[in-house]
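The complex is shown incomplete by one protein chain, all other protein chains being positioned as in the whole.
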Amino acid sequence: MHKMHNTPLGRVFDVFNHIILLLMGLVTFIPFVYVIAASFATEAEIAARPFFIIPDTITTAAYEYIFSTNTFVRSMGVSVLVTVLGTLVSLALTLTMAYPLSRRNLLGRNVLLNLVVFTMIFNGGMIPTYMVVRSLGLLDSLWALILPVAINPFYLIIVKSFFQNLPEELEESARIDGCSDMGVFWKIVLPLSKPVIATFTLFYAVFYWNDFFNALLYISDSAKWPIQLLLQQLMMVANVDFGEMDTMLADPPEESLKMAVVVVATVPILLFYPFLQKHFAKGILLGSVKG
Amino acid sequence: MMKRKKKLWLILFSCLLMVILIGCNSDDEASNQEDTDGTNNDESQGENNQTDEEPFDISIMTTSFSPEPPEEDSPAWEAIEEFTNTNLDITFVPNSNYDERFNITLASGELPSIILTGKTPSFISAVEDGAFWDLTDYVDEYENLSQMNEIVKNNISIKGRIYSLYRSRPLGRKAVTIRKDWLDNLGMEMPQTIDEFYDVMYAFTHDDPDGNGKDDTIGTVISEYEGPWDIMQTWFGVPNKWGIDDEGKLYPHFQDPQYREALDFFKKMYDEGLVNEDFAVMDPAKWHDEFVNGRAGTVIDVADAASRNQDNMVKEDSSLEGSVDLFGAVEGPEGLTHLPTTGYSMMFAISKTAVQSEEELHKVLEFMDQMSTEEGQNLAFNGVEGRHYEIVDGEYTPSDDQALIYEHEDLNQLLTFIPEERHLTEPLQEIEKKEEQVMKNNEEIVVENPAEPLVSEVYGRQGEQLDNIILDARVQYIVGQIDESGLDEAEELWMNSGGKEYIEEINQLYQEAQANQ
Partner (left out) sequence: MGLLSLKSKKKIVNEEEGSNQVSKMKLLFRNRYLYLLLLPGLIYFLLFKYLPMWGVLMAFQDYSPFLGFWESKWVGFDHFINFFQNPDFFRLLRNTLILAFYDLIFFFPAPIIVALLLNEIRVQFFKRTIQTLVYVPHFMSWVIIASITYVFLTTSGGAVNAIVEYFTGETINFLSSPDWFRPMIIGQVIWKETGWGTVIFLAALAGVSTEQYEAAIMDGAGRFRRMWHVTLPALRGTIMILLILRLGNFLDQGFQQIYLMTNSLNREVADVFDTYVYFVGITQGAFSYSTAVGLFKAVVGIILIYGSDYLAKKMKQPGLF
C-alpha cells in the first residue's frame, strides 16, 4: 500500500505483531479444526481421546444422517432466500433511514433518534410482537422471518454516525452542481460508504442465516423451515436432561452429529466472508478530501 | 459493470426460486404416490368402520422431534383418520420451544381442540380461568381412559380434579446399570443391600475388576446432573421431596434424619475414590461414555440405559456381549425403596372454546380412547403395514428407509399409552426383557411425593433458588468444602429464603386436597 520507512524498533514490532496474530489465529481456529475432526470420527474415539486433529477411523455417518432428510435441500433454499432477501430489505431500510438522521439540520431529528434508541432498550416482548405479526397475516410466511426484525437499531445508529463523518464539502459541492437530497444520497453518499455497506451486509446476512427463533414462533409449516431449525431438530435430544429423557425417543444423538451440524451450519456463511472482505479495504475517496 | 452485477443478482434469484419450486414439485409427486398407496390401505381397513357418520373435525397441537414431521397426506395420518372417522388437523411444534408456543397459542385465543401441555403455571392459571374441560367425571365412560394409573392420575390433578389425559411413561424407570463380567471376575454377586453395593463399588475401584493390572477403574460415574444422588438417597429411606411426619404434616426431604446418613455415605464414596473426582463439573453428555469405555463399573440412571450402553460396547468389542446387567434398587433401612419419575411426559387438555358442547367432548374423548387401542397405537407408533413395516414370520420388521420413518414417526406424539403400550415391537434382547422386568418391579416399591399434585406459588417464584441451595450444599459436603455445620447453615438459609413460607403453603394446600378427597 503505502511506502513507509521502518525503524529498527518498527521491525521488531512487525515480527512480534505477526507472531501474535498468528497465535491468535491458531487459538481461535484449532477448536474448529477439532470440531471438523470430531464430525468425521467414531463415537468411541471421541470418548476415548481427549483431543485430536485427524481421527483414526474416518466415518461420514453423521453427514449421511444429516443429508438423509428430503428437506435438507429445501431448507437450504429457504435459508438462502431469507438471507438474501432479508439482507437486501434490511440494508435498504437501514441506509435510507440512517442518512436523513445523519443530517444535523433535519427538523425532528432528535425526537426520531430518541425513538430509535428507546426501542434498543425497551421492547414489548414475545407475545405482543406475535400478535402484530399475526394480525398482519404474516404467520407461516417467510416475510415473518424478515419484516419483524428488518432494522437493527444498533446498526442503524452506527451507520448514521458513519454517514455523519462523511466530509460535508463533498455534499456541498454536489449540491452546487444541482443534486437533490436523493441525488446526493444515491451518487455521493452510498458510493463513499462501501466499507460500511459491506460490513452491515455481513452483519445482517449472518443474523438472518443464524436465526431460528423467529421460525420457531412464526412458521408452523415444516416445508418452510430454514436450515438452522432443521439442524436444531436433528440434534434435539441433546438438550434434554438425561434422566428425564423422553422414552419415546431413540438414542441420544452422537457427539459426532453435534459437530457435523456445526460444520454444516457454519461453512456456507464462512465462505461468504472473503467476497465481502475485499470491500473493507476500499475507503479511498474519503481521505482525499479530508486530508 | 453495474449491469453485469444486476444480471448476476437476477440469475441468483431465479436459481433460488428454482430450487424452492423444484423442491416443492418433487414433493408433490412423492405425495401423489403416497396417496394411491394410502387409499389401498384404507380399503383394507375400511371395514372396521361401520358408521356412516361424517368424519369429525379435530385439531391438535403436539410436540415434534423429527426433522420432517408427517404431513396431512402421510398414509399413516390418513389411516388414523379412517380408523377413528375423524378429520385431523395436527400442528407439530418443535419440542425445544414448545412452552413458548403453548403460551402464545393461549394468548392468541385460537386454541385447538386438543393441546399438549406440561403442568405449567400458565396451564394451571388457564384451567382456573375456565379454558379447559374438567374431565374427572367423563373419563370413566371410556374403556381405556378409565384405566389411568392412580399415582399418575393424582400427579396431574389440580385441586383434586383432572383436566387432562397424561402421556404415560414408566414410573419405575430408574435403575443401576452394572458390569456383570466384572462381578464375575471378582467372584461377587449382584448387590442386594446398601452395604453390598458399597463392597462392590469398593472392589470395582481397588481390586482391578477388568484384570488389566492397572488401577484405572472406579465404582460409579456421576456427572453434573444430580439424578444419581437422588436415586441413591431414596434407598436410605429419604422421602421423595416431601415426607409426612406423625402429625400428618409435610416436611422437606432434607429434614429427614436419613438424609444425613445418605450424605455421609456419599462423602465416604467420594473420599475413597469410588466415584469420579470431577463429578461436580462433568459434562453430562460424556457421562455414560465412562461406563462404555470400561472405566466405571456402574452408572446410576435409567433402566433403558443398560441396553443402550451394551449396544455401544458391543459395537467396539463383540466379546462384551452379555457383560451388562441391571438392578432397580438395593435394600436400605426401610427395605426396598425406589425414586419414581412423575410417570408422565406432558398431557393433553381439551379446550372449551374449540370443543363447545358435551356431545363434541365425547367425540374427542372417543378419539383419544380409540388411539389407545391396539390398532390405534399400531397406526400411530408403527405406521401402516406393508409400507412402514412388514410382519415376517410373525415378527415385526420396520422399514429402515429414513424418509418412510419420518412419514409416521412424530404421530406417536399423539399417544397416551393409557393404560399400557400395546403396539408392535421388535423382538426384545435378553437385557431389554430384564429392563422391562426391573421397571415393573420398581413400580411396587416407589416412594410417592405427597406434594406432587400441589401447585405452590412460592415455589413458582423461588423454587429454583430454593432447590439450588440444597443441591449445592449436598455437592459441597460430598467434596468436603463444607461440614455438618455448613449443611445446617444451608438449611437455615433455605428457611429464610422463602422456605418457611413454602412449607406453610404446601401444608395448607395438602390439607385442602385431603379434605377434598
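Lettered A and B in written order, each chain numbered from 1.
Assume contacts are C-beta pairs under 8 Å (C-beta built on N, C-alpha and C of every residue); 3 or more make two chains touch, one makes a residue touch a chain.
On a predicted model such as this, the values are computed, not experimentally measured, just so you know.
Engineer: For a quick check of understanding: of A:Ala61, A:Val84 or A:Val262, which residue touches the chain that isn't displayed?
Structural biologist: Reading the full complex, the residue touching the unseen chain is A:Val262.
Engineer: Which subunit B residues touch the hidden chain?
Structural biologist: Residues touching the hidden chain, for subunit B, are 99-100, 103-104, 106-107, 109, 120-122, 125-126, 129, 131, 224, 226, 276-278, 280-283, 285-286, 460-465, 468, 471-472, 474-476, 479, 481, 496-498.
Engineer: Considering the whole complex, not just the chains shown, which residues of subunit A touch the missing one?
Structural biologist: Subunit A touches the chain not shown through residues 1-2, 4-7, 9-10, 13-14, 17-18, 20-22, 24-29, 31-32, 34-35, 50-51, 92-94, 96-97, 99-101, 103, 105-107, 110, 112-113, 115-125, 127-129, 131-132, 136, 147-151, 153-154, 156-158, 161-162, 165, 180-182, 185, 195-196, 198-199, 202-203, 206, 210, 238-239, 258-259, 262, 265-266, 269-270, 273-274, 277, 280-284, 286-288, 290-291.
One rule holds for everything that comes next: only the chains that are shown with their structure count from here on.
Engineer: Okay, in this complex, where on subunit A does subunit B touch?
Structural biologist: Within the complex, subunit A contacts subunit B at residues 43-44, 47-48, 68-71, 73-74, 76-78, 80-81, 84, 126-127, 130-131, 134, 213, 216-217, 220, 222-223, 229-230, 232-234, 236-239, 241-249, 251-252, 255.
Engineer: If you look only at subunit B, which of its residues touch subunit A in the complex?
Structural biologist: 12-13, 16-17, 19-20, 23-24, 27, 30, 64-69, 71, 91-97, 100-101, 103-104, 107-108, 169-170, 173-174, 223, 225, 227, 284-289, 292-293, 301-302, 304, 308, 312, 315-316, 341, 345, 402-403, 406, 412-413
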